[in-house]
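One protein chain omitted, others in place.
Labels run A, B and C following the written order; every chain starts at residue 1.
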Amino acid sequence: MSTRLPNGGRLVNRTKVLNFRFNGRKLKGFEGDTVASALMANDQKVVGRSFKYHRPRGIFASGPEEPNALFTIGKDGEREPNQIGTTTELAEGLEVKSQNHWPTLETDVGSVANLGSNLIPAGFYYKTFMAPRQAWKYLFEPAIRQSAGLGQPPTEWDVDHYEHLYLHTDILVVGGGVAGLLATSLLAETGLRILLLEQSPNFGGRLVQDHADFGEGTSQDWVNSTLQELSSSKNVTMRSRTSVAGIYDHGFVIADERLPNTTGKKGYLKRRLWKIRAKRIVLAAGAIERPLCFAGNDIPGVRLASGVRDYLINYGVSPGDRTAIITNNDDAYRTAIALAESGLSVPLILDTRMEIRGTLPTKAKNLGLRIQPARGISEVLGKKAVSGLEMCSQVGEGTSLEKIGCESIAVSGGWSPTVHLWSHCNGKLKWDETKVMFVPDWTHPPIDSNGNQNIFPVGSANGYLQLHEITCQVEQIVRQVAREFDKDLPEIQLPHAQEITEDRCYGTWLIPYSMKPRKKMKAWVDYQNDVKVSDIDLAVLEGFESIEHSKRYTTLGMATDQGKTSNVNGIALVSHNLGIPMDKVGTTTFRPPYSPIPLGAIAGSAGKKLFKPIRKTPIDAWHVSQNAHWEPVSDWRRPYCYLLEGESVENAVNRETLRVRTTVGMLDATTLGKILVKGKDAAKFLDLIYTNAISTLKPGRCRYGLMCDENGFLMDDGVVARLDETTFLCHTTTGGADHIHGWLEDWLQCEWWDWRVYTANITDQYVQIGIAGPEARNVLDKIGGMDLGDETLPFMSWKKGILGGHEVQVYRISFSGELSFEISLRASEGLELWEKIHEAGQEFSIEPYGTEALHVLRAEKGFIMIGDETDGTIIPQDLGLDWAISRKKDDFLGKRGQQRSYLADPNRWKLVGLEVLDNDEPLPHGVYAQCETKSEFDHPRMEGRVTSTYYSPILKRPIAMGLVERGTERMGEVIKFNCGDKMIKAKIVSHIAYNTD
Amino acid sequence: MAKSTVGNTPKLNMLDDIGMILFRGDLKSKTLQNAIVEVNGVKVPARGKISTEDQTSLAWMSPDELLLFVPLERVGELIEDLNQKMGEEDTLIWDISDLRSVFEIEGNFIREVLAKNTPIDLNRDKMRKGTFRRTRFGQIAVAFWFESETKWFMICRRSESEYAQRLFEVSSIPSEIPSIF
Amino acid sequence: MLKLVCPYCGIEADETELISGGEAHLKREGPASTDDDFEGYLFLRNNPKGIIFERWRHAMGCGKWFHVARCTVTQEVFGTYPAQTHKPPSRIMEEIKSRRAGQVNGLNSDKAEKFS
Partner (left out) sequence: MGSVLKKYSLFSLVRQSLNYHTGWERAWKSPEPKESYDVVIVGAGGHGLATAYYLGKNHGINNVAILEKGWLGGGNTGRNTTIIRSNYLQDASAAIYEKSRSLYETLSQDLNYNIMFSPRGVIMLAQTHHEARGYQRINSANVIQGIKTEYILPERIKELCKIINIDCPRYPILGALWQPRGGTARHDAVAWGYARACSDIGMDIIQKCEVTGINPHANGAVELQTSRGKIRCQKLGMVVAGHSGVLAQKAGFRLPIESVALQALVSEPVKPCLDVVVMANTVHGYISQSDKGEMVIGGGADQYNNYSQRGSFIHIENTVRALVEMFPIISRLKMLRQWGGIVDMTGDRSPIISKTPVDNVFINCGWGTGGFKSIPGSGWAMAELMAKGEPGVLASPFSLDRFKEGRFIDESVAAGVAH
C-alpha cells in the first residue's frame, strides 16, 4: 500500500485538507499536493489504461514526463481531458476521472487487446484489415477509433478564458532549479533584464530533496534566501507555474502559465501564453530520469527512483512498505537512503554494474541495505500491482535466482538532459559515452538573427549532474553570457557544495542483456503507447532503421509525453540492434511544445467577439435600429438588406430594389475605399496604374477606372475623381482599399521612387451616402444648399458645397442606371446628414437599401462586380471593358501580361447576358454550360458559366450574366446549363437587361 | 515577485474634437521644417518621436509623413497656412480629423495591459516618454505614446474603434493584470 | 518568428508587424519585353537555399517597403536596407562576406557576380 506518512512532505500543508473525488470516490489530500501525490497517498494503484492494449497503468513519475497518470479533470464547461496528474495541483472539490477504459478502471473490456497482444505488434494494422475493401471504412476503422484516444473530449463550451502577454527581455532563464536560480542571481548583478520561468509551483528543482546542504546552510535556506534576493531585484521577473513550451527563430519563445483559480469562481483566467523575445536564453531545464527495460516494468508500483524520492520527501507519501531498487547509476541510492531514513524497508538494491564504490552506495551499505551488483530483474510479479520480483544475473538470459517480495520498485536507468528547447531551433546533440546521455553539442548551437549562439544550457540540462560541477559550470557560462552584453560579473564566492564520488552510469538497455523474445514482449519502452522492446526489434528487422522510421512504425515517443522517458531507450535499442553507435542512429527532431499547451491558450483572448475586428461605419447603429441583415465584406459589416417585421430576406431585397427604380433609396457607401493621390507626377502615375487614361481627366470630373495586376488580370475598379491639377481621389472596392493602397505604395517606393507622388488611404475620414432613384435630386433639393442640376453637376462630375449645413463633396455617378449622387462628408457628421436625408426623403418614400439590392441593380444594368464577374483570371477584355483600356498608352500595369498568347486568344469566354427559356426558373449561381462534345478528360466540354444571377423585380423575371466561349459573337444562341438534377436552357443576350437604351 | 494589480486599473476613453492633419513631404527639407515651426510652434520631431507644445503635438509617422494633432477649430486655417508656406514643394496636406480615433488611457499598469496585445518592447527603458510607436494592438494598426506612466494615448482607425475598446476591456480586468514592468 | 530592423524607423519590428513581399531586385519587364524576359520577371525565382535578398513592408508601422538579406536555412539576417536601390549596398555584401567567409555558395551565382 502507498500511504501518507505521519510526518514530512515539504511541499504540503497538512493543516489544509482538500476534498476531491476520483472516479466518484471521495478522497482527501493536502494543500500543495498534486493530483498524483494525493492519489498515491490514498493507495490508488491503477490510475489509467494504456493506449493500445489497455493495460493497467500506475503513477510512474513525478513531473511533466509522466506517461501514465493522465486524467479528465473538472466537470461541465470546465472539463478538460488528458491532464497530467503529476503536474496538476490538487484543489478543493476537484473532480478527477481516469481514462481510456470501459466500463470501469478496474474492469476494462478493452484489455482483451492485451490477451491478443502477441497478434498485434507494432504496425500490425499495415499488414491486415485490407479485405474486403469496404470493411476498413465500415468495420475495422470504427473499431480502432473507438478503442484509441485517451480522454473523452469536452462536450460543452469552455467557461474559462485565456490571454497572451508579450515580454522582451535580455536574458530568459528557463528553469528555477539550482542552476537556474544560481544563474539568475549571478546575472541579476548586471542590471540586465532577466526573466526566470519555472514550470512547477515551486522553485528549487531537485536541490532540496537531493541535497541537504548548499551554501552556508541547508539547501532550503539557500533557495529561500535566493528567492528573496531576486524578488527585490527590479530587473528580475520571476514566474512559477510557467512552462516554456517552444523556442522559435530570432529568440522568440512561448511559455504557458497556469493560473490558479484563487477565487474558486467559474469563468476565470485559466492560462496565459507568454510570447517572449529574449536576446539570450540560459537553459536550466534540468534532466529527466530514464526507466530500464525489463519484463513487467509497467506494472503499477514500478516508478522512477527520483519520483519515489519526490513523493516521499516533497509530499510525505510512502510508495509502499517495501521498495526494491534497480539501477545502473549511483543517483538511485539517494532514494534508497531516503526510504531507509524514513523508516521504510528497502529489501534489495539491484545494481546492473559490476563494481559499486561511490559515496552514496557506501552510505546505503552503512545503513545496512542489501546491494546486489551485476543483477537485474527477470520479471516483475503481480498483475494490477507489484507483489514482488524475480532477480536474475544481468548478463544472462534471465534465469530466476531469487524471489523478492515488495510492493514498490524504484527504477533508475540514468538521466537524460532536457535538451528539447535547445533543439527546437536546430541545436544539435551529441552522445556522451561516459555520461551515457545526449548532451547539447556546443559546436552546433541554435543561433540568433546575427548568427550567434543564443541558447546556453547549464546544469543538468548541459549534462552536469553533480552539484559542485553545476555551480562552477553555471558561473562560467553565465560570465560568458554577461560578456555578450559587455557586462563583467564581479569575482564571487560560489555557494559551497559537497563533493561526492560517483561511479559512472552504465548504459544498460536490456535487463537481462540476453532477454528472450517472450520477455521482450513484456518489457515496455513507451508506456503510454504500448511500445515494447520486441516492437523495436521488429521495426529494425523489417528495415525501419532510421530512427524516424522506427519511431513512426512503432509510435515510440509519439504519446502525450512525447517520449520524455522513452526516446533514449528506444534509440539505444535501435543502436543495439543494428550494432551502430548511438550518434549514428541520431535522435528524432524535437518539436514544440515541450509540454502540451491548451489550444485555448494559443487562441488567447481572440475568441468570440474579438475573433477578428469588425469594421463599422458611423451609420452602423442606425442600421441596427432598422433591423439590418448583415453581410461581412472583408473586415467590414454591411447591411445586406433591412428587414421589415415578418419580412423575408428575399422580399426585402425585392422591395429595396424596386424602391430605387421607382422612387429613391439610400445606401451607406462609406466602406468603399478612398485613396488620395497627389503630386506633380500623380497623373502620370495613375496612367500606369489604371488601364485607361487618367491624365486626360479634367478637374471636377470623374472617370470609371480599372486596375490590373502584372498578369493582366482585373484586380479592382472604381471611380477616380480629379480634385485639382495634381490631386486625385481614387475609389476602390470595399475589400480592395488596403490592398490597393499598398499596391500604389509598392510601385511608388520600389519602382518609381523618384516620382513626385504622395498617397494616403483616407477611407475612414468620410461617410459616403449614396442616393439613387428618380427622386434622388428632389430629396437633396429639399435638404437644400446646393444646385445639383444637370448643368452644374453633369453625369460623371463632382463638386463641393454645403448640403443641409454640412460641408460635402457630391459625386454624380451611378451604379444602378438611375439618377444617383454620392455624398461624401466628414465621418463625424455622417450620421446627422444620413438622418436628415432619411427624414427629408420620407415624402418620396425613401428607404435604405443594402448590398444585395445594390447587386441586383447593377446586374440589371450589366455592370460588373469585382469578385463576381472577376475571379483573378479575368481580363477586362473578357468583360467587354475594352473601352476602358487605353490603346494610346505605351504601358500600364498588366499590359504586357495581356499580350501573352493565352490571354490574347480569341476563343476566350466573354461576358454576356443569359435569358432562361423556361421563364420562371432562374439559373443557379455558378452553374456551367456544357456542349455535346467531350473535353480531353472525357467529360462534356464546358463552354460557359454563370457569374451573376438574380431575380429582377422590375423586369419580373430572372436575369443572369455569364462568361461564354466567344459569347459576344453568339447572340441569340441557346446553350445548356448543367444544374445537376436538370439542364436549364438559356439564350445568349446582351448583358444589359434593364433599360437597354 | 507579483504584486497585486488590483486598484486603479486603466480605463480607455475616446477623445472627441481632436484636429488631425496628415502631412506628407520631405521631412529633411528646410522649407518644410521652417513651415512646421512657424505654423505650429513645434519642431519636426525626430524619428520615432512625438513633440508637444501646448495644444499641438507632432508625431513622426514615417520618413515622409507627420501627423499633426491640433485644436479642431484651427485645422482649416493651419492647412491653408501650411500649404502656403510650403509653396512649390511637394506635399500632401489633408484634414484627417475623422480618419482615426484618439484614445486616452488612464490608470496604473497600462504597460501590462498593452503588453497583452502588442509585440513591441514595452520595457521602461525602451518605450519612453516622447516615443511614438506605431504597431498593432491585437489585429489592428495603432500608435502609442504617453504623457506620464499613468496617462497614455492610442490612435486607431475610426472603423476599428469598437474592436480596440473591447480588446482593451478584456485585457484590463482588474484581477487579471500581471505586474511586470 | 522573425524580427527585422526597419531601416526607416530604426526599430526592431516583429514579424507580425510586417508583410513579406518575395524576392527583391526584380527588374520590371514592360510591353516591349520578350516572352522569356517577361516570364523571368513575373515567375522565375532564384528561391535560394541560402542567402536571399527579399522585400518586406513595415505594414503595421511606417508602411514602407525595405529589403533584407537573410539566410533561408538559418534565418540569419545580414542587414536591412531601403528599397530604393537596384542592388544590395556594399555594407550588406561586406557583412555577408565577413560572416560567411569563403562560402558564398548560398548566394545565387548570377547575383554573386553582379554584386560582389
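By definition in this document, a contact is a pair of C-beta atoms (placed from the backbone, for glycine too) under 8 Å apart; a residue touches a chain by one contact, two chains touch by 3 or more.
Just so you know, these numbers come straight off a predicted model, no measurement behind them.
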* **Contacts of the hidden chain among displayed chains** => A, C
* Residue of A:C472, A:L489, A:C979 or A:I992 in touch with the missing chain, whole complex considered -> A:C979
* Out of A:N13, A:T104, A:T128 or A:S514, which touches the unshown chain? -> A:T128
* Structure fact -> The one of A:V173, A:A606 or A:I846 in touch with the missing chain is A:A606
* **Missing-chain contacts mapped onto chain C** => 1-2, 15-16, 19-20, 22-23, 35-36, 38-40, 42-49, 52, 54, 72-75, 108
* Since one chain isn't shown, list which residues of chain A touch it in the complete complex. => 51, 79-82, 118-121, 124-131, 133, 136-137, 141, 144-146, 148-158, 162, 246, 248-249, 252, 254, 275, 424-426, 517-518, 520-521, 534, 537-538, 541-546, 548-549, 552-553, 555, 558, 560, 562, 589, 591-593, 596-600, 602-604, 606-609, 611-612, 614, 631-632, 640, 711-712, 867-868, 871-873, 897, 900-903, 924-928, 930, 935-937, 939-940, 942, 945, 978-980
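Note that only the chains that are shown with their structure count from here on.
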* To do: Mind checking the centre-to-centre distance between chain B and chain C? Centres are C-alpha means, answer in whole Å.
  => 31
* Geometric centre distance via CA averages, chain C-chain A, whole Å -> 29
* Find every residue in chain C that makes contact with two or more other chains and list them. => 14, 59, 63-64
* Structure fact -> In chain B, the residues touching two or more other chains are 119-121
* **chain C - residues contacting chain B, complex** => 8-12, 14, 16-17, 59-64
* To do: Sort out for me which residues of chain A touch chain C in the complex.
  => 248-252, 277, 426, 447, 449-451, 710-711, 742, 745-746, 749-751, 753, 890-891, 895-897, 899-900
* For chain B, which residues count as touching chain A in their complex? -> 1-2, 22, 24-25, 64, 90-92, 94-100, 112, 115-123, 126, 138-140, 157-160, 162-163, 166-167, 170-171, 173, 175-176, 178, 180
